[in-house]
Every structure is written in C-alpha cells, then in structure tokens.
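Sending over a structure as structure tokens; questions will come in a sec.
One protein chain is absent from this view; the other protein chains keep their places.
Take a look at chain A:
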Amino acid sequence: MSNVDLILPLLIVVPLLAATLPIALGLRFDRTGWAVAAIATLGLFAAATALASVVYTDGLVTHTLGGYPREYGIELVADRFSTMIALLVTAVAVGILAYTRRGGPRGNTFYTAYLLLVGGLLGITLTGDVFNLFVFLEITSIATYALVASGDGPESAVASLKYLILGTVAASMYLIGVAFLLMATGTLNMIELATAIPAAERPTLIRTAFAFIVVGFAVKVAQWPLHTWQPSAYQQAPDGVTPLIAALVSTASAYAFGRLIVTVFGVDYLAAMPNAAAIVVTVGCVSVLAGTALAVIQTEVKRMLAYSSVSQFGLVIAAYGIVIAGNSGAAKTALTGATIHLVGHGLLKAGLFLAAALVATSYGARTVHEYAGLATHRPVIAGAMAVLLLSLVGVPPGVGFVGKWYIALGAVQSQLWPVAAVVFLSTMLTLGYAARLLEKMYFTPLRVESPAEPGPVATDGGSDADDPSEVGSAERSTDATASETVVPVTASSRAAPETVSVGMVAVVVLAALCAVALGFAGGTFADLLEPFLTEVIS
C-alpha cells in the first residue's frame, strides 16, 4: 500500500489553503480567482476519483494526522459510504464552477468562499472524529452564510442572518450532544465511541446526547418545523450559488447524521433505545408531507424547489428511522436507499437550480407563471429540466426512483406501513408541483405581452439593462427555433449571446444525463455499498 492515505488530508487542506489565494493574489492581479478555483477543484475531483478507485477495491482508507494514534490524535477515514459523498461533492463543485465561469457571481471573494465551502464539505465527509465534525460543519456554514449574503438585494443579508442564528444554535445543540458523549465515554473518535457507547455506565447521558444531536441535525438538514431558514436562504442567494448550497450543504449534514447513527451510536444500540426510531421516523415523515404540501402552493420556482428539498431530506431521515427500527435486512435496504437518495437528490437539485438560474438569466422568468411557453423558446433547457423534474418525482429511469424504491422497500420489509404510505403520497404530491411546472413549460402558450413584464424582472436585480433586449431575444429565438429545429443549443445561445453560453446549457444537460445514467446504475450503488452495510449492520 503506497501513500494513498495522504489523499485524505490533501482533500481537506488543499481547498482551505487555496481559499486564501484568490484574495491574496487579488491584491496584485485582477483575474486569478477562477484559475485558482478551477485548478484546485479539478485536482480535488481527480483525487476523489483516485481515492474512490482504491476504496472500492481495497476497502477502508484511514489517515492519522501527524502520526498520533487514534486515542490522542485526529483520524480521517474514507470508507464506501463517505467516498460516495466525497465524489458527489467534488463532481457537483466542478459542474458549478464551469457554470459560474459565465453565469454566476465571479469576483475573488466568491471563489474564496466557494473553496472554503468545498473544503468544509470534504472535511465533514472524511473526518473520523465527532468534534472535528462540528468544526467542519461550522466552516461549511460560515462559507454558506457569506455566499447567501452575496446576493444582490438587501433581503439576502436578512435571509443570511436568519440562517446564521438558526444554524449556530443548531450546531451548538450538536456540540452539547458531543459534550454529553464525551462525559459518558471520555473519547471523541468515532470508532472508539462505537465500542465505548454500548459499554457506557450511564445510558441516560447517551440518550441525552442523541436527543440533542437529533435536534441539531433536524435544523441543519431543514426538517419541518425547523426548516424556516432554508427557503429564504435558497431564494435570496445568487442564482449561481443556490445550486451549490442546495445540492451539497444539507446533503453533507444528512450524511453526517447517517454516519453518527450507523457508525457512532450503532444500529443495535439505537434499536434498544426507547422511542428513538419512532421519533426519527416521525420527524422524517412529517417533513416529507409538510415539505411537499408547502412546495405545491409556492409560486416562485426557486422557493418551490427549496421546499421540495425539505421533503426529499425528510425521506432520507425517514429512511434513517427505518434503519434504526428495522430488522437487519430492512435496515440494509433503507440505508442503501438513503445513500442513493442523498447522491441522487444532490445531483438533481444542482441540475434543477442551475436550470432555474439559466432560465432566469436568459428568459427573465422566476415564477411558475412566467415559465409559460418555455419549451418552445428554450427546448434544450426545458427538456433537461423536464428530465430532472420527472426524475425528482421518481419516474423509473431517473435516479430519484431508485432511492425511493429502496426506501419504500425497506419500509415494507420492516412492516412500517405508514412510511411506505408516506413515500407513495409524497410521490403524488411531488408530481403535483413538478407537473404544474411541466404543464406551464410545455402546454401553456406564451402570452403576447409576456415573458418579461417590467415588474418581476426589475425586482430580480442585475438584469435591468437587459430588459428591452430580453423581450426581443425571446421573440427572436422563436423564429430561430422554428427555422432551425436541428441544433437548438446554438439557437438558444444565439438568442442571448451575452448571458447564456453553450457551456452553461451543457452543464445542465449533463446533469440531466447523469440523473438518468445513475438511475440505471442503481444496482451498482447497492453492490458498492454492500460490504459497508454488512460491517455496520450485523
């Protein structure tokens, strides 16, 4: 075995160190930020791929920082569960960087916050220590607050402060949980905790710790009724930033919660803990229903997608509940489902928010109403968005179906019929808001005085100067697509050459293709996870 384990610290340290460069170099040179971020992110993606190839052939890769043994030092661990999330983080980061090259916020400060965020997320994924998990959660959060606040209007600062206060209280709740764990066991290392927790003399402390941790993560993962920060944060963040936050930040928190359940507390221990499973399942199921119901009544597309995140993460949390409650077979199925759904949802939400950003830039549409006739004018974006939406609903070849299928299967295996019913019902409700958007895009003809009414476009900021050309370009593209049906990508890019490049469209299309491809690869996911599952669930 060579020095493969050195990849682990590098994955965390490189983005954090590179984050200083855009600002430091920005004092002397103007446009270094993108180069630094691109090199760093591509390097991280390559490193994560190399790591994955080792992890999925040989199994666990660990690195003890500074060579101190586990009892004193900090450990970094990459196993089959965390590597999957690390791959998702780096891949989505590459895609969003490609998009923001033309479309997003640029500026050196953006690249600094972006690299900090990626570093924090990889830290959450790879750490093997519950306290370091807190530190990385906070690094991620601070970068997210800064990114949300970089939105145009003053509303973004308000949304960001709301997120900051709730997020800090949530992370502090988690820290109290860690304190109780330390009190009961005297260690913070995840692997040591796994053996120390069942042997602890005072189980009340462990239960208290679990209660605080559940509350902390319920806020971080945006579970109803603690989700209130999420819609405003997603809506007010700049268009190029929302995909990054929506795809990764809550996903990493949900991953961390899953890691604590299966590795630290242990499934058997939690199964014996009174009401633990019932509470987690209830939190998840209520979020699924409340999230979809709130998404259905939204008129703003970004806000609707944000509420959809509440419900999709509810499914993941409900799956964790099944893992705690069920027999070992059901627990394995549900955990597979939760992991696939985490990865799949991350990819889908990145694609959907990118598509929404693209539509807002090129077409000026932000509400569901304004999406009318999108399919005629922007067939490629509309097509990609339709694929992503259908996949989110859970139409078979999409990756959303695979995750839901495993979760529902786990619910049935463990006889938790309400959860199976909730999965089914959420699919119906998801179809409710997805179909509304699809209907607008494909079957509602464009009204003549639309699409860029002065009101909504003026409030979105930034595109005021493009207003007159916006209407014109939309009409021009009608002619363009009518005459050239063969190459619609060039048609849409020619319609608004300043704002939308082929690359931006290509990223969205790629996300849609990946969603379908990963849907077909669902079985491979399960196979890759299998050794991890047999290890943690006896």
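Methods note: a residue touches a chain if its C-beta (ideal position, glycine included) is under 8 Å from a C-beta of that chain, and two chains touch if they have at least 3 such contacts; residues count from 1.
By definition in this document, contacts and distances are computed from a predicted model.
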Out of "D-galactarate dehydratase", "Aspartyl/glutamyl-tRNA(Asn/Gln) amidotransferase subunit C", "Cation:proton antiporter subunit C" or "4Fe-4S ferredoxin-type domain-containing protein", what name does the UniProt record list for the absent chain?
-> "Cation:proton antiporter subunit C"
Looking at A:L10, A:L42, A:A179 or A:A196, which residue reaches the missing chain?
-> A:A179
Full-complex contact with the absent chain, from A:A24, A:A46 or A:I165 | A:I165
Which of these, A:A157, A:A211 or A:A521, touches the one chain of the complex that we don't see?
-> A:A157
Listed in rising order, the chain A residues that touch the chain left out are 131, 134-135, 138, 141-142, 145-146, 149, 154-155, 157-158, 160-161, 164-165, 168-169, 172, 175-176, 179, 182-183, 186, 188
